[in-house]
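The complex is shown incomplete by one protein chain, all other protein chains being positioned as in the whole.
What follows is subunit A.
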Amino acid sequence: MTASHPSPFSAVTRRATLRAAGAGTALLGLGLAGCRSAVSSEGDPVPAGDAKPRRGGTLRIAIGNDFTPALLFAQSAQSLQQGLLFNTLTRYDDRLRPQPELAVSWTYPKDGRSITLKLREGVAFHDGRPFTADDVIFAVQNLQNPVRAAQLRATASAVTGFEKHGDHELTLRLTHPVANLFDLFEFMIITDRHTVADAVAGRKLNGTGPFRFVKWSPGTGLDLVRNDRYWRAGRPYLDAVELRVAGQADALVSSLRTGQSQLSFDVPGKSMALVKSTPSLKITDYSTGAGAYYVGVNTTVKPLDDKAVRQAIAWAVDRDRLLAQSLGGYGLASAAPWPRSSPAFTEARRTHYRHDPAKARELLRSAGHRSLKLPLLHSATPGDTSIAEAVQYDLAQVGIDVTLEPTDPATAQKKLISQSMPALWTLSHGFAQVHPSTLAVSAYPFNEAKNTSRFRSGTYTRIVKEAWTTPDDGPAGRARYARITEILLDEAFIIDLVVRGQVQVASERLRGVSLNKFSQARLDDAYLV
């Protein structure tokens, strides 16, 4: 911009500036008109009875964040491609019961100290190499490596012994029983052990999944093509999948409305009204609770080391207003992290903190504070800014003056992992959608051993470890989950706001899409009509 600074002595100056301003307005108008026209042409009804899967076609997925190869083995903001290029050992159904994928059956003794897996035969990596038990051993050891920053490293590290029984059967020995072993199997992608260095650099992604890697163009997206050697006969139906980055929410929604892309999971709540008014698009709400918005509290910053102050913040926030205004009504206002599908969910705990500014003020007074001044970090996207502004306003009403610190999402993630957050922050967390102990041993904000809030409690650690090492979803197990939730609510080092599932926006022409519990896309059965 500075380079093309206009000279005052040129008559073009005025014209150029006026043209720029005029053209900007005109283009905006034309753009809108163009969108509407294209959307209208997209709105043709699907032919009646045309429900039979069709082979062929390219599916374009609009993504808000680019693929980050360095986070291939971690849960990142964008994990769709993991399910396209790779397989996992098992896959949860809607009731968290593991179903076979690359593991066809398993024997899990009652003592919980080992599991024997029978692996699928006839599976090959994209380069033709057959899948064997050695690949499973590598996958577990890979997640044990701290460099991979895998949130389920604690669970992977509980596996300390491997016994191969041929190429397609092995036993994993555990130091102690772990309740979330199948979370690990749902999360852990099976990658080619010979090319893992290329994989984390984004050069070569060699898996056993339904699509093969063609190229990754940083900032643009990923190109994948059909894996003709896929172990599921006749699958996938699609010839190719293209993931395209649309950093701006408006561009992302426009690409869906104009038919440039047919699928996205990154449409912000603010744009849902626009999507709803587009007949060619349909919205599917996966109420898995794969993400939850929260306010994090750094408990080492005074006066946030005082539980009463943290609880005051929890009472001050109007979750229902935030859900309606900033998230378009998609989600579940909740003081606890759990979605309805979780065994830890109870209605009483969901509504433990309601919007009660008077109570918040009273708590602050009891802690000796009438007003406070605190920074709050948030991701500088329009959706997250709206949430931060809503929280800021609610806290201002009880005397907490919050200064917002907009930060780019990658930096926010780094600060979260490195425990260098300011007094307050607002982001979203995952891991409440699977086994309840996974949240407390794996998610950065909740990790009992090392969390972003720097909260330490012997009771929390003990109860989390009990829940983690006791595979039991019966009454005793549920009592432990209840105890974990009570500690989370009472200590309020993470203040949950809204539990949100994945909201899928797809073209009416697209069928057969699904996600696993960790937001990895499953397009084996997807097809375009």
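What we mean here is this: a contact is a pair of C-beta atoms (placed from the backbone, for glycine too) under 8 Å apart; a residue touches a chain by one contact, two chains touch by 3 or more; residues count from 1.
The rule we apply is simple: contacts and distances are computed from a predicted model.
When the unshown chain is looked up in UniProt, the name that turns up among "Putative zinc-finger domain-containing protein", "RNA polymerase subunit sigma", "GntR family transcriptional regulator" or "ABC transporter permease" is "ABC transporter permease".
Checked against the full complex, the candidates A:Leu119, A:Leu222, A:Leu243 or A:Ala388 give a single residue touching the omitted chain, namely A:Ala388.
In the complete complex, the hidden chain is touched by one of A:Val253, A:Ala360, A:Val464 or A:Ile494, namely A:Val253. Only one residue from A:Gly112, A:Pro357 or A:Pro406 touches the chain missing from this view: A:Pro406. Of the candidate positions A:Val225, A:Ala308 or A:Ala380, contact with the unshown chain belongs to A:Ala380. For the options A:Arg193, A:Arg321, A:Arg340 or A:His369, the residue in contact with the chain missing from this view is A:Arg321.
Seen from subunit A, the chain kept out of the figure touches residues 1-3, 5-6, 8-9, 11, 13-14, 17-18, 21-22, 25, 28, 32, 35-36, 248-250, 253, 268, 270-271, 273-274, 277, 318, 321, 324-326, 380-382, 385-386, 388-390, 392-393, 403-406.
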